[in-house]
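This part shows chain A:
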Amino acid sequence: MMLGAGDPLLSGKIDLTVVLIVIGKTVAVFAFLLVAVMLYIWFMRKVIADMASRVGPDSAGPWGILQSLADGIKLFFKEQSVPDSADRRVFFLAPYISLMTAFLAFSIIPIGGQVSIAGHQTYLQLADLPIGILFLLAMSGLGLYGVMLAGWSSGSKYPLLGSVRASAQMLSYEAAFGLAIVGVLVQAGTLSTRAIVEKQAWTGVGSLGTWYVIPAFVAFVIFLISAIAETNHPPFDLVEAEQELVGGFHTEYTGIRFAIFYLAEFMNLITMSAIAVTLFLGGPAGPSLGFLSATGPVNTWLMPVFWFIAKVMVLLFGTVWLRASLPRLRYDQLMDLGWKWLIELAFIWVMVSGVIIVGRNEGWNLIAVVPLSLLGGLGILGVLRASMPNRSELVEEIL
Partner candidate 1 sequence: MTEAAYAYTTPTDALVAKFAGSVAIESHGQSVVHVDKSSLADVVEYLRVSEEFTMCLDVTAVDHLQDVERPQIDGIKRERFEVVVNLISHPRNIRIRLITQVPESDPSVPTLTSSFSGTSFPEREVYDMFGITFEGHPDLTRILMPDEWVGHPLRKDDAPARVPVTFKGDPGPR
Partner candidate 2 sequence: MARFSGFGVTFKQMFKPRITGFYPKEKREKPERFHGRHVLNRYEDGMEKCIGCELCAGVCPAKCIYVRGADNSVDSPVSPGERFGFVYEINYLRCIHCDMCVEACPTEAITETKLFEFSFANRADAIYTKDELLVDDEGRAKRQPWELWLGGEDDKTSAWMRATSSSGDADYEGRVNWSGELGFGVREPEQGQSL
């Protein structure tokens, strides 16, 4: 305690205030995510209702805004059951794996700009890892285990099918997901989310062009599709697929453990939207209020957070819109889309944009180099296609 109070990491530079700030930020981000998930679930139910001329939840609180809170409290006070055939330890552990990875992935997101708290300059970001993107990939990969273990440990058939689907689905889309991110990384040249965001900083309308959504548009589209697939959101929600697998991996879960899965699923979705905003849409960048002081609390604290949330909201509305409009894909079609289209497209895109960037730096003639690289990419694609196993072999391999 003596040591810890003054210098917990023994590095000589970090004092108690900083520790408190970090703890405060952690709690704040966690609370923010929880509230965001609750509001998102309510928002989703309301928008889907709107899209069908309905009213949606309106009895819990004003406009039903407390609906998710009611769901949560109810689930918390519900009895829990474990199937006899379940692997009890894994069964208990699985939901927490899902939740933790979903939260940890969010920790690298820059929510706002640099602010000063109690004289300390700090970023509105939980952790700015130099390898932030790798951490993100690791977390989204780990999140898979929550779902997979849940299905496997339930010891019954529908969850098992759901878990098999989950592992196959995540494997297929992880690659496309990573390659889409590489599309940004070759442009940004850094793995730190903070640095990526700073490269897209707002300097006027012209800076819209520096947002990676424009130079890396294809990567953006691939990212969105594979992110939705990674989070098991419709139309890729095969893992739960109520009409086919009853509830998929969480069929046997009750009460609070089910609530945690529910929470983790939507937390993942918000995290993915936030990552998309960070990588492609400039993160918290956006015009500040010119009539207020540029260093005042509104423009340093509020406006970046506002822009960040606004951009995330737009993406989240998109997910709800997808949910309302599209039927669900079939298992093999999902794999086809992932393996046969997204990965290859992402691959070519990475090659082409890599050539462009190198070419720009080296002063090559881009008009000659870009078509050449495209041809090369297509050539590799052809070889890949030719050597690719057919569908049934592929499915077997994955299973």
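Selection rule, in plain terms: all candidates are chains of the complex that A comes from, given by their letters.
Everything below uses one rule, namely that a contact is a pair of C-beta atoms (placed from the backbone, for glycine too) under 8 Å apart; a residue touches a chain by one contact, two chains touch by 3 or more; residues count from 1.
It should be emphasised that the depicted structure is a prediction, and the values quoted were computed from it without experimental measurement.
A.B. asks: With chain A shown on its own, which candidate in 1 or 2 touches it within the complex?
C.D. replies: Among 1 or 2, only candidate 2 touches chain A here.
A.B. asks: With touch defined as at the start, can you tell me which chain A residues reach candidate 2 in the complex?
C.D. replies: 47, 50-55, 321, 324-326
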